[in-house]
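My structure is below; once you've seen it, I'll send some questions.
A single protein chain has been removed from this complex, and every other one stays in its place.
Lettered A, B and C in written order, each chain numbered from 1.
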Amino acid sequence: MSEQFEPNIVAFLCNWCSYAGADLAGTSRIQYPANIKIIRVMCSGRVNPLYVVNALQQGADGVLVSGCHPGDCHYMEGNFYARRRLKLLKELLEFTGVDPRRFNMSWVSASEGHKWKEVVEKAVEDARAAGPFDQFRRRQIGW
Amino acid sequence: MTEKPKLGVYICHCGINIAATVDVEEVTEYAQSLPNVVVARNYSYMCSDPGQLLIKNDIKEHGLNRVVVASCSPRMHEPTFRKALQEVGLNPYYLEMANIREQGSWVHEDREAATAKAKTLVAAAVAKVRLLEPLTSREVDAEPAALVIGAGIAGIQAALDIADAGFKVYLVEKSPSVGGRMAQLDKTFPTLDCSACILTPKMVDAANHPNIELLAYSEVEEVGGFVGNFDVKVRKKARYVDVSKCTGCGDCAKECRLANRFPNEFDEGLGKRSAIYLPFPQAVPAKYTIDPEKCLFLTRGRCGKSPKCVDACRAEAIDFEQKDEIVTFKVGAIVVATGFDVFDPAKKPEYGYTDYPNVITGLEMERLVSASGPTGGDIVVHNGEEEITPKEIAFIQCVGSRDQSVGNEYCSRVCCMYTAKQAHLIKDKIPDATVKVYYMDVRAFGKGFEEFYDRVRREGIRYVRGNPSEIFKRGNKLVVKVEDTLTATPLEDEFDLVVLAVGLEPRSDDRKIIDLLRLSQSPDRFFLEAHPKLRPVDTASDGVFLAGCCQGPKDIPDTVAQAKGAAASALIPLARGKVAIDAQVAEVIEDTCRGCGFCVSICPYTAIELVTINRMGHSVEVARVNEALCKGCGSCSAGCLSNSIQPRSFRDRQILPQIAALGGIR
Amino acid sequence: MSAMLLHKEKWSEFTGKLSGKNLWAPAVQGEMKKFARVAEGQTVHLDEDNTTVPPKALVFPQTETLCRFSLGQTDLELPGLDEEMVLLGVRPCDARAMALVEKLFRWDFEDPYYLERRERTTLIGLACNEPDLNCFCSSVGGGPASPEGLDILMSDLGESYLLEDITEKGKALVEEFKDLLEEAPADAVKQKEQLVEDAVAKIKWNVDPEGIPEALPQLWEDPLWEKVSAACLGCGICTYLCPTCHCFDIQDEVEGPAGRRCRMWDSCMFAEYTKHTSGHNPRPTRRERTRNRINHKYSYFVDKFGVIACVGCGRCSNLCPVNIDLIDILRQVKAAR
Partner (left out) sequence: MDLDKLRKTAAEIVSRDDVKYLLGWRRGTFGYRVAPYFIEDAAGVDELIFSPLCISNLATYLTLVEKLPVPRGQEPDQRKVALLVKGCDSRAVAQLLVEKGIKREEVVVIGLPCPGMVDRELLAEKYPETEAAAEVKWDGEDFLLVGEGGETAIPRTEVLAEKCRLCRHPNPVISDLTIGEPVEPWATADDSGVAEIEAKETAERWAYWEEQFSKCIRCYSCRNACPLCYCEDCILDRLDPTWVNRAVNFSENTAFHLARAFHLAGRCIECGECERVCPAGIPLGKLNRKLARTVREEYGFEPGLDPEAEPFQAGYKPDDPEEFIL
């Protein structure tokens, strides 16, 4: 039997809600898969959608962006911008045949340690099902 | 010229918090192999003095110019390590943390996986720290004034402390009088002080304090700006009574055509008031208010030939032309003390609160036993047939608390004791009464609480361990159906009065405050403090502090303590007269900015404007950031097509290498 | 030089066998025609149209790794030699372009990457019987059957191909396939020459470059440059797809502690081509860039190597999305003299 594929997930979390929520999951010792690696940004609005493309190119099998629930953004509106931009990116990725399971976005508040775990589990399961994204890796071809 | 990066990487064991799950030696070894790493070490507690000293010595000895600490969340100790760097002359922003505890050892059991992940996180931190830039935080003047929202005991105490320290306070209260919940209480547990007696002087102090501007019957409408410089807009609702003329004589209320026709909110609806009213006799300010939803003149445009209150008022204070007034001012800090609501027992229909007049809440009981209450302190209830003095009385604990079925998992912390207190007061007033308390657990954790609990049991109050399933009527009695879980006996006990010890809930209109001040909520829906242990009065919004039950249920001494804490915290920027502006703000690269203005549209703080500059002889527009207004969220940056606006410490050139390191392509 | 005939009924056998030699031939990919590897045993079909991408892309790849490096190691890793390859159906203009570009890569420094790859490449050309709309090879020193740069020249005589070996490499290859070939009769060569003559006669849209190399330095500030470049989009079509354009950039791609140094095509039509670190750009507009493109081909290269660095393939004129037409520019240059 072959070993289960362990996808590599890069996540972008806003400092105030989702990163704090992930910290809360830690303080509460809520266990979740280690496949997820987090980049802290101040706001989900900071996430340039091209980061997602870049992460997939540079070795991520899946990408997760997480911010505050609508209305809860520490900066009032940042998550609304993120929502609009990342929706467009998602459409573009799907249209070009990138498995939609490679990109997830979530709202996770500072108190949602459990939700964070669920989101991570989904992102990992999704990316696992999508498989390694070797086709798109930044490769140094021609030897 | 930037010098070549020389990195020190420090991996914390956090006792065994990290080291038990992450192979810190392996991570250290790996860190040593990363580009530009000069020293890599691990230590039991990096945040401890010796831990920090380790870093400081290395900076001096090895000439380190960048530091990576792999330990807990940067939300925890980033300021600690920044300070350490600064103390030895290194720019505090040359620090990057890898969160290998909250997002590592604490959430992954598998040692191999947690270690591998820790290595990757360290590699990403190393990749980023090499490209960080030195930043200097600037300072701006802080407005020497504070806003306190809510004038219950928490708000009053905070306002008094700040005002006593010599700073102006705007104390905003949405109801016509200050006092809040504490004013509704009869006695306080466990000391049995008269609540009004200890509160009223403070209410008066707050109203008369030369540094306090009391804005009662007012609501905060807008808060802009930032710590040190908040712009506040308050709506003073029209009372239709000229407060400068009103003497509080009360003739108007007596003469009102709708005199004593409406449930009095202050008495939890047990007493009545007129359309023009004073909420309670000791109200501060002692000025009457016309209820615009009830007043005939205001709702229908006429009240007999002429409004009776106008005729009755010798001071000629009635003014139906009065309009809401908008007041604006600047403050340097804000204390939120908006209090709580009590649980609405209608949500537990099995207790029959809406069906039986002799099922009442604990707060209603307060009014009933209060000498200033609607019955003058006589415990009289209507059992559906007649007014009676109840002889058999039940208390049901944890109504709306510790109850997942109504969405409140938390303990409200005061109900056990207020029940004990009320039981005691009943025994005091009706010595032949039988009082039973149905409880799940009795939590008597505070100073003097256990003693008080013992005392009331000695007074003959019976405690029955069981959570009643139903209350129904049998004859003129209420039947409490319950299983005594200590004896495993099903009971159907009969009572004249059942008091539901309702729990505390966040205010139903909290959303408004959340939106105004960018607050977060904890899972219990109360306002979220910045740190549960170390910053219990701070919020995620700089300069905004929490006091009292808006942060979570607490009793009066805890509320007052927290209010004093919030006041002390709010005083910091006020007393310093300056606040540091975050250095991690956005910066425009003018050479490539094409002046499209996307960032201007995006910025939630109107911190960006377009300015005309001369570029090689051409007038062109470019974006410019007002660093005092920018909060560094970076939404502008992700929306800039030419990447010409970049938040410092979160630039694309700093994040992309992080992505590459996490991606792990070699 | 020998002249052999390959009857077309033997064509598929010929290409089938040739395909075992790392054979590349024109193939259509969407709207793009370029040289592609011929799968072993597969027959090649040649038609009249030239490729969109010239075969220069095979000997001078758009991106090639010069070496690899990693942090803390002084040794560089160098690429190994490419497999030998055979290009079938190369147009004489494109082969001639390789001969011209080789002058550059042999000049003051011998570029091992280009020269070694060129050395390991055998070019089998196909003479043009039907020049394309924008062809003008005969005006710039070439012709529809120019042998320059080729190892073997193939001409389509209808029923058969005439194969003439040009170089020793070509001779050896012909020798290897002699079972499929027969000695060409004398009139076959004559027939080919007639076809060449006919083809040249079909070239109408051309210009005699006589005097242009001399005139260009005089026309440095002439308003014509502004006119001919006004519509230019500044893209890389004309240069990337030009068989003689050979400009390259060298960049390091670094991922973590390791990376590679690579060479990639560059274009003088790009704004950043001459942009200095300071921000200053000596060729600030498309006027200077267009002027450079023409001068390089028709003046500087002539000064340096005595020959015009344009083989008249017509790609630049044909593929330009805004009708910037080399012949038109050259005619304006002549008119401005």
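Rule of thumb we're sticking to: a residue touches a chain if its C-beta (ideal position, glycine included) is under 8 Å from a C-beta of that chain, and two chains touch if they have at least 3 such contacts.
Predicted model only: the values in this text are computed from it and were never measured.
> What shown chains does the left-out chain touch?
Answer for the hidden chain's contacts among shown chains: A, B, C.
> Check the options A:Y19, A:Y32 or A:Y81 and report the residue that touches the missing chain.
A:Y81
> Going by the contact rule already stated, which one of A:C17, A:V63, A:V98 or A:V124 would touch the omitted chain in the full complex?
Here the residue in touch with the unshown chain is A:V98.
> From the listed residues A:A22, A:A60, A:L89 or A:A127, report the one that touches the chain absent from this view.
A:L89
> Which is it among C:W11, C:F69 or C:F270 that touches the chain not included here?
That would be C:F270, which touches the missing chain.
> Could you tell me which of C:L46, C:C235 or C:V307 touches the chain that is not displayed?
The single option touching the absent chain is C:C235.
> Which positions on chain C touch the chain that was left off?
29-32, 52-53, 62-63, 133-134, 204-205, 227, 230-231, 233-237, 240-241, 249, 251, 253, 262, 264-265, 267, 270-272, 284-286, 317, 319, 321-325, 327-328
> List the residues of chain B that touch the chain left out of this view.
Its contact residues with the unshown chain are 591-592, 594-599, 601-602, 610, 615-619, 621, 639, 641-643, 652-653, 656-657.
> Name every residue on chain A in touch with the hidden partner chain.
Chain A touches the missing chain through residues 49-50, 53-54, 57, 70, 77, 80-81, 83-85, 87-100, 104-107, 118-119, 122, 135-142.
Quick note on the criterion: only the chains that are shown with their structure count from here on.
> Between B-C and A-B, which chain pair shares more contacting C-beta pairs?
Between the two chain pairs, A-B has more contacting C-beta pairs.
> Could you put a whole-Å number on the gap between the CA centroids of chain A and chain C?
Distance between chain centres, rounded to whole Å: 47 Å.
> I'd like to verify one number: the distance from the centre of chain A to the centre of chain B, where each centre is the average of its C-alpha atoms, in whole angstrom.
Between these chains, centre-to-centre, one finds 30 Å.
> For chain B, jot down the residues that touch at least 2 other chains.
Expected reply: 660, 665.
> On chain C, where are the residues touching two or more other chains?
255
> Across the complex, what residues on chain A touch chain B?
Chain A reaches chain B through residues 8, 10, 15-17, 19-20, 22-23, 25-27, 29-34, 37-43, 45-49, 51, 54-55, 57-60, 68, 71-78, 81-82, 85, 109-112, 137-138.
> Any idea which chain B residues touch chain C in the complex?
Contacts found on chain B: 34-35, 123, 127, 591, 660-661, 665-666.
> With touch defined as at the start, can you tell me which chain B residues reach chain A in the complex?
Within the complex, chain B touches chain A at residues 73-76, 99, 101-104, 106-110, 113-114, 116-117, 120-121, 124, 514-515, 518, 520-523, 528, 540-541, 584, 602, 604-605, 631-635, 637-639, 643, 647, 650, 652, 655-656, 658-660, 662-665.
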